[in-house]
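Here's the structure we're looking at; comments come further down.
Yeah, one chain of the complex is gone here, protein chain that is, but the others are all in their spots.
== chain A ==
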Amino acid sequence: MSDCKKCGTIPGTILLRQKDLYCTNCFLANVNHKFRACIGKNRILSHKKQIENVLICLSGGPGSAVMSDLVCNAVTLNNHKKLGLTPIFFHIISSSDDMNVARSIITACNKKKHDIYLCHISEYLLAKKNKPIMNDIPIINKEADTKFRNLLNDMSSSTKNDYLIKIKRELFIWYAKELLCNIIFTAETSSTLAVNLISNLSLGRGSQVQHDIGFCDSRNDIKILRPLKEITFEELQHYININKLELLKEKAVHGNSLQSVIKLFVHDLQDNYQSTISTICKTAEKIGIQDDNNHTNKCSMCESCLSDTEYNLSALEATNYSRTVSIDQEKAKCLNNPIDQHSMFPHVKKYLCYTCSKNYLEIDPATLPVHFKHLT
């Protein structure tokens, strides 16, 4: 067995990318370094003087297990390397069969002498949300829960996956405010982000890539950071094995959807070409956002800027025209105003972005929470 690629003194036991061998110590140091560097490099935490409350969002999946471990270790250090933040652990209970996951997350957190707050995902629909509950499973609002299930059941799997991300984002921000956090940590790895990049593109969210895939989502004053961004799924698994972390659930994507197809594709390609995910992530790094300064309008559902750049012709206009010409060929003779009532994109550019507008078509507006009143 050859020696560790890093220190060169101890035999390597951990094989990465099918070629690089590391010893356990060097491997763990490297994962920790990537985590710290990601936070440090981006200066969002380090330039603040006082200690920040950070909402640490745990799903129970492998990423959240590792993130929780890294954060706990970093804040309990007794030297100058101690991470200057107060972690506030938080978990959204996605559906009722999730209770066991929720219970295990509470146990795992308490074992490390940390508290954890919980809420049900159906709180999304409530005008007046309940306060998060500490170290226990909150009472469920049956009516909201049923409404929420119906909302999701009516959607295609691809839309459901996309919409769930937006729902969770909104809840994270709401509860962060409630728990006095200005910063949120979520646990996406480079592997997840590579899948999310292609998903974003395939759903029409190309202009939102920087917020959805980059290190920092700054669409709200409360920022969402992704400190595991440089860590791969492969490294995650080794980390979990070495530290014997408890895995509470696997990451799930719904049904036969764009996201499930993309996930399978990326993972298969990665198995054959070890540079796949890093190349995709490097592409994501170079994608930016249209200059934000002059637009004030934001999408009601995802808070992305509604660009006021007028495209004379884009896929949006072309899709609308396709619909018009397939329904009413007389009206289609006028190239300038496609018919409104058949618009494929309700509220687009005014209140919703392209993709959220498409999602909206699959939602019964009556079920939406009160702050979406303007959309009904």
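Everything that follows uses one rule, which is that a residue touches a chain if its C-beta (ideal position, glycine included) is under 8 Å from a C-beta of that chain, and two chains touch if they have at least 3 such contacts; residues count from 1.
Here is the rule we go by: contacts and distances are computed from a predicted model.
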*Which of "EKC/KEOPS complex subunit CGI121", "Ubiquinone biosynthesis monooxygenase COQ6, mitochondrial", "Cytoplasmic tRNA 2-thiolation protein 1" or "Adenylyltransferase and sulfurtransferase UBA4" is the UniProt protein name of the chain not shown?*
"Cytoplasmic tRNA 2-thiolation protein 1"
*Option touching the unshown chain, where A:Leu126, A:Ile165, A:Ile240 or A:Val261 are the choices*: A:Val261
*In the full complex, which of A:Cys216, A:Leu245 or A:Ala332 touches the chain missing from this view?*
A:Ala332
_Residue among A:Ile14, A:Ile105, A:Leu197 or A:Cys302 that touches the chain left out of view_ = A:Leu197
*Touch list for chain A against the chain that is not drawn*: 156-158, 197-198, 200-207, 209-210, 256-258, 261-262, 264-265, 268-269, 271-273, 275-276, 279-280, 282-283, 285-291, 307, 311-319, 321-323, 325-329, 332, 335, 354-355, 358
